[in-house]
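Only a single protein chain was left out; the remaining protein chains are all shown in position.
Chains here go by letter, A and B, matching the order in which they are written, and residues are numbered from 1 within each.
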Amino acid sequence: MALGSTLRDLFRDYRFVVAFIVLLFLVALAVISAFSPYDPTIWYYAPRDLKPSSQHILGTDSRGQDIFWQAAFAIRNSLIISIVAGLFSRLIAVAVGLVAGYQGGRTDRVLMFITDGFLVIPLFLILVMLAMLIRDKMNVFTTGLLLAVFGWAWDARVLRSQVLSLREREFTKTAILSGTPTLELVFKEYMPYITPLAFSTLINNMSWAIGMEMTLSIIGLTNMDIPTLGTNLKWALNYQAILMRRWNWILTPVVLSVLLFIALYWLSVSISEYLDPRTRVQRVGGE
Amino acid sequence: MFWRDYLIPRLLQYFLVIFLGITIVFFIPRLAPTNPVERTIAEVRSRGQYLDPAHIKDMVDALTEMYGLSGSWWEQYKDFWVRLSRGDFGVSFFQFPTPVIELIKRALPWTVGLLFTTTVLSWLFGNIVGGMAGYAHSRGWSKLLDFLAMFVRPIPYYVVALGLLILFGYVYRLFPIGGGATIGVRPSWTLAYIKDVLRHAFLPALSMVLLGGASWFQTSKLIVQNVKAEDFVQYAQLGGIRESRIMFRYIIRNAMLPQVTNLALSLGQILSGALITEIVFSYPGLGHLLYSAITTGDYNLIMGIISLSIVAITTLVLIVDLLYPLFDPRIRYK
Partner (left out) sequence: MKPSDVVLRTENLKAHYVLDVPGGQKVVRAVDGVELQIRRNEIYGIAGESGCGKSTLMKTLYAWVNRPLRLVEGSVFYSKDGQEFDVYALNKQELRRLRWTFMAYVPQGAMSIFNPVIKIKETYRDFLSSHLRGKTVEEMFEMAKEHIEQLGLPVSILEAYPHQLSGGMRQRVAIALAALLRPSVIFADEPTTALDVVVQRGVVQLLKDIQERLHNTIILVTHDMGIHANVTDRLCIMYAGRIIEEAATVEIFKNPLHPYTQFLINSLPQFGDTGERVSAPGQPPSLANLPSGCAFHPRCPQAMPICRERRPEDTKLGEHRVACWLHAERGEAEYAANS
């Protein structure tokens, strides 16, 4: 599968194109947050509750902060959280999936028992407890890690069944017979199959992580000093933005997150449909 | 053997998951750097209340007792299970001295009512419409629904909830913006009261049915599309079996099976969705109660709600799993 032709095929799918453009726009927004004239942790650097104007494109909020620049920071931090969560949970999922699928036997049973446990327990509640206790110490990175611990189980199962089917293939038997070291076999022969799958689950998982961060924020379980899509929304809710009809304030994180979720979802659907037309719709993320 | 291969492992898993879940719930607060007692006192202080040192000592003792934090961890742990089995989670801190179980009992009907109705509705609705769309997947309406679902599906509960709330609660004031019933009205089995409750439940329920329905729709459409291509359906068509018979006995009957399993798997997610929806709509159920507990640092209440929810959800999943063999003879007769 040459990368060029893969991309060409993907770009034939309108969903991929739309998702790609939207994501590009959001990433650009995240990048320009580096050039923000304001420090997002400082309050009242601008007059409060301004309507959109040329000075403040989206107006300002009741904390005297510029809504546009806060949103740029929020997108950046939410993306970082989701990438940290996504990558670390992929590490766990790939490791568990590979070991369980490859070793089989008792190892497989034990690992799958744990994995199923993670699928059956209402993880969200446990996540709530954990978040409650460490919320003040949380930063972007630790939030990502915390979510990673909870978001791997489903994908570990998916990857395991892929490995199981690879094991049955001829090349595995040949490789084992010819004495290829396990690690070499796994990395050389399996990775080309595992990587695309892990990638498509990565996108789903990122989307789940962003949503989970927002959920935790709404319940009030994240560090409110760090601007994320979740905390932006939470501040707006705290200041009764709906009641005051401050649509520019409340709708900014809502619209941005809707764009982000739809873009990530379309991207993943389009990729997984490309990988395997039969498993067209996937479950989103962890729990 | 059905017993050995299906039932026993499933039951074993059930008890182990509950055991582990509750154990985790027990240990998390105890492993945390600050214990709940210190936190509660800090909380009280931060509200600007002055506490004299002698009083603090008394309070620490009282809180330690109240949170079940006296004695060794092992004693506390045993005690935790004993109390759990009796449904005793201590008293609430933010509505002192109401027992936690009392608060949960009050909130439970709201959550169960909302969750049960919306889950059943969206499962049925999503599966029926999705099944029809999968059966006629080349038709225009099927493609249109599929396209719409692509927008609704990825959006989280609270965004949909907020959207509906803003649209129908504030912009068009068609529905109440929160609560389970109009404040001050006595609960009764009168038509007026039931109508009032339904009006309050409408937006939260709608947001859950929309999201749940979209997701069931998509999965069901995909499954039906795939079942339609299965050999046994092709064979029935090739054999000239009547179309209605193929639709119900061959396609829907088989497509239902994975959806039963999926229902079990999604229950946890549905619960967290329901909690969030309740928070957005200030709906007086468990989610809202949990929210108040978190904002006031009410540990007993939090642990009570979470422990009970873990038991409830795992039991529900078990029930669905145990019902599954009724629909699938391949598991019943191994």
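Quick notes on this one:
FYI, a residue touches a chain if its C-beta (ideal position, glycine included) is under 8 Å from a C-beta of that chain, and two chains touch if they have at least 3 such contacts.
No experiment lies behind these values; they were computed from the predicted model shown.
Within the complete assembly, B:Asn254 is the residue of B:Ser92, B:Asn254 or B:Thr314 that touches the hidden chain. Screening B:Ile28, B:Val44, B:Ile128 or B:Ile241 for touch with the missing chain picks out B:Ile241.
For chain B, the residues touching the absent chain in the complete assembly are 230-232, 234-236, 238-242, 245, 249-250, 253-254, 257, 327-330, 333.
Please note the rule applied: only the chains that are shown with their structure count from here on.
Centre to centre, using the average C-alpha position, chain A and chain B are separated by 22 Å. Residues 15, 113, 116-117, 119-126, 128-130, 132-134, 207, 211, 214-215, 218-221, 242-243, 245, 250, 254, 257-258, 261-262, 264-266, 269, 278, 280-281, 283-284, 287 of chain A are the ones touching chain B in the complex.
Contact residues on chain B toward chain A in their complex (touch as defined above): 13, 16-17, 20-21, 24-25, 28-29, 32-34, 150-151, 153-159, 162-163, 165-166, 170, 218-219, 222, 226, 265, 268-269, 271-272, 275-276, 279-280, 290-291, 294-295, 302, 305-306, 309-310, 313-314, 317.
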